[in-house]
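Take this structure, written in structure tokens, and hold onto it; I'll ask about it next.
Missing here is one protein chain; the remaining ones are kept as they sit in the complex.
On to chain A.
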Amino acid sequence: MTARHRRALRGAALLGVASLALSACSGSTDAGGGSGDAEAVDTASVLEEGGEITVWAWEPTLEDVVADFEAENPNVTVNLENVGTGNDQYTALQNAIAAGDGVPDVAQIEYYAVPQFAIAENLTDLGPLGAGELDGTFTTGPWTSVQSGDGIYGLPMDSGPMALFYNQDVFDEVGVDVPTTWDEYLEAARAIHEADPNAYIANDTGDAGFTTSMIWQAGGRPYQVDGTEMTIDFTDEGTTRFTEVWQQLIDEELLAPVSSWSDEWYQGLGDGSIATLTIGAWMPANLESGVPQAAGQWRVAEMPQWESGAHDTAENGGSSLAVPAASENAELAYAFVEYANAGDGVQTRVDGGAFPATTAELESEEFQAKEFEYFGGQQVNEVLAESAANVVEGWQYVPFQVYANSIFNDTVGQAYVSGTTLDEGLAAWQESLVAYGDEQGFTVNE
């Protein structure tokens, strides 16, 4: 359906849509539902009733999911629109919410950004719509990430338990073992750079998502949020554990000055000048399509540990599908979200290369036994699923994390380009965030 057609619909049939939703409601009560919860949605009748929803998402595997969903539910039309990746989409979403028009029925929102939209009451609580019964469906990290207060503000779509992706050829050539602790990692970094001055163990020019995930694994809890009260503290033990090691990597110039996702990055991953990636479990698909020239060279191992013998990991990236509060078709929207993230859509997305957040898929034999040709036949998912189970609990983001990440490079990022240290950079970040939080009406560090 074309946008023009849709606009005409929106203009003329706004009320029609609303009444559709209403009749869907009454339909479910007529059908008797049978569930104890009076508000619980009878998904089948909502789908039978049909309608039209708009989905804003950049996740590529959703295209197949939408096609299957529409085939199974002929009365439903799903308009999947890629409005931009990450921040671009959040800006568009916030614009639409502010304008009160053009808000999608479903939006992809990364875990770190969920609290920001949830606390502004921009998202529908999915608990009463049926998400309340999904306890145990998802791994703990993502499942807690979509919850805020008593509400469930999205269903986890994918997850990014971290692992160490490394170029086996580089390690073989230099003759060092793949590091299992961060101390060994530092040693390996020195060895790799010494063997070839153009080669680095990793790239890093300051990346908020990576830094916070590293602090997460190290046991730091810089953000503690309870309603509108919070503390922001980048001096706790876990944080300093991370900065101590990472500062040495920066000082000794052992990190490639290349930003992630740039073309130089893809080049470095392909020619061996970037030897490892400590990154989320969604990375295999990107390596396969973006770095085909290095096929067979990469492997995956457990994330290096802070204490040898430990098995701690953290989440890096990953996103949920949420239903904006302004959606006029929340029940149908939820039916789609449930299909995509907890129903048949999950397998479709796994087949398309996505890394799921559902325990059933993660633990399935078929999933774990899959041999990745790109990774020299390694059963990569086994390592990654293990990582998903070992994510350290208790991490929180501030409810203005999108803003926080946007000023990361002005503060912490300075440590990579000037004489500022990571600790000083984090202190500056903290100061800005405390000031911003106060301005926004939160009670910070009091």
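Here is the rule we use: contacts are C-beta pairs under 8 Å (C-beta built on N, C-alpha and C of every residue); 3 or more make two chains touch, one makes a residue touch a chain; residues count from 1.
Definition applied: contacts and distances are computed from a predicted model.
The complex includes a chain that is not drawn, and of the options "Carbohydrate ABC transporter permease", "ABC transmembrane type-1 domain-containing protein", "RNA polymerase, sigma-24 subunit, ECF subfamily" or "Cysteine desulfurase" the UniProt name matching it is "Carbohydrate ABC transporter permease". From the options A:D42, A:E59 or A:E315, the residue with contact to the unseen chain in the full assembly is A:E59. Residue A:D158 is the one among A:D105, A:D125, A:D158 or A:E361 that touches the chain not shown. Screening A:Q147, A:Q224, A:N286 or A:N445 against the full complex identifies A:N286 as the residue touching the chain left out.
Here one chain is not drawn; of A:E48, A:E70, A:D233 or A:D271, the residue touching it is A:D271. Residues of chain A in touch with the missing chain: 2-4, 6-7, 10-11, 56, 58-61, 79, 81-85, 88, 92, 95-96, 98-102, 104, 158, 160, 261, 263, 266-267, 270-271, 280, 282-283, 285-286, 289-290, 292-293, 317-319, 352-354.
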